[in-house]
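One protein chain omitted, others in place.
Think of it as A, B and C in the order they're written, each chain with its own count starting at 1.
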Amino acid sequence: MTTTRVRVRYAETDAQGVAYHAHYLVWMEIGRTRLLEQLGFPYPRLEREGVLFSVVEARCRYLGAARYDDEVEVETRVSRARSRTVAFDYRMRIGESVVATGETTLVALDRERAPRRVPPDLARALAEAAGD
Amino acid sequence: MTTTRVRVRYAETDAQGVAYHAHYLVWMEIGRTRLLEQLGFPYPRLEREGVLFSVVEARCRYLGAARYDDEVEVETRVSRARSRTVAFDYRMRIGESVVATGETTLVALDRERAPRRVPPDLARALAEAAGD
Amino acid sequence: MTTTRVRVRYAETDAQGVAYHAHYLVWMEIGRTRLLEQLGFPYPRLEREGVLFSVVEARCRYLGAARYDDEVEVETRVSRARSRTVAFDYRMRIGESVVATGETTLVALDRERAPRRVPPDLARALAEAAGD
Partner (left out) sequence: MTTTRVRVRYAETDAQGVAYHAHYLVWMEIGRTRLLEQLGFPYPRLEREGVLFSVVEARCRYLGAARYDDEVEVETRVSRARSRTVAFDYRMRIGESVVATGETTLVALDRERAPRRVPPDLARALAEAAGD
């Protein structure tokens, strides 16, 4: 499990005075980026090596509101690792208050965006992380 | 059911050369805005009258990729109308190809962001639309 | 001169209840995209042919505020056409009220992002349009 901190940008607020709901998906992406990095597989390097990940499903439940300059802690976990897909789940907190939970499923693609297998060493690292 | 057209902006593409997944949530929002408008309840007027809608759950399944300048047709339907919540579902197509489907559930709030009932005339219109 | 209409999205508003200033640059981009299209050079085709444009300078003066669902008319003009660069200027209006003016300068790049000349037929079309 990885915890990442994101401070809500003014650009991310909307006319209701809270963070616009679509930005939570961006924060989740930052969360899984840091998790991959901590596993030793920084995503920029994966892309250079021809391993792209593409979101095939995303889901978010909004339990509270995040406001400008709030610090959101994004807890990210590998929930499932398969040969061609990986799923993450997320809990976003401001202090002790959970403002959102989410899940995403990603599929591995090659440079031509055709489905491919997750490289074995990454697959192994994800499978182990899924136990956390 | 309402169909809205959205052309993919350059700003919405990412380094994979396709529309970044979080923007589909924005397109869904445009879809339900037009649907509310067609039902005779333009959302800017609702907010002026103290009826805010806040997303409590959003989900999107990505079946294909949208690219820069593609015209995405967003079909929006009311899937459920309750006294305090309303749910929409969406189908996003490029030509005949479905690139994504999604659902959102929204809750009615007052100006202080406290839960409130959907005004009766809007509730009625949404319930009728849910039959479509 | 080309006029394009953009409706302010909820996603584009901020906690002050108005459109966040960075989005005006996106609207300008939509304006020049439509202008190129009208000149017979749709930008997606240019990129496929190895002609990329990259913004080297952008400027915007904000004279009023655009609010959610406002229809902004983006007037776009070619202000200068050179062998390697092209400049556009913009006037953004809501009804009769000018909410912003802007300028952008773009440079032509090849697929490796190295500077290149604007293709002669496009250069000619831009130079003629600059007279408008």
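Operating definition for what follows: a residue touches a chain if its C-beta (ideal position, glycine included) is under 8 Å from a C-beta of that chain, and two chains touch if they have at least 3 such contacts.
As the structure is a computational prediction, the values presented were derived from the model and not from experiment.
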| item | value |
| --- | --- |
| Full-complex contact with the absent chain, from B:A22, B:V78 or B:V107 | B:A22 |
| Residue, one of C:L25, C:L46, C:V98 or C:A127, that touches the chain absent here | C:L25 |
| Touching residues on chain B - with respect to the absent chain | 10-11, 13-15, 17-18, 20, 22, 67-68 |
| Residue numbers in chain A that touch the chain omitted from display | 9-11, 26, 29-30, 33, 42-44, 47, 67-69 |
| Touching residues on chain C - with respect to the absent chain | 15-16, 18, 21-23, 25-26, 29, 47, 52, 54-62, 65, 113 |
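Quick note on the criterion: only the chains that are shown with their structure count from here on.
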| item | value |
| --- | --- |
| Chain nearest the global centroid, as defined over all protein CA atoms shown | B |
| Chain B and chain C, separation of their C-alpha mean positions in angstrom | 28 |
| Computed distance of Cα centres, chain C from chain A, in Å | 33 |
| Approximate Å spacing (C-alpha centroids) for the pair chain A, chain B | 23 |
| In chain C, residues with contacts to at least two other chains | 10-11, 67-68 |
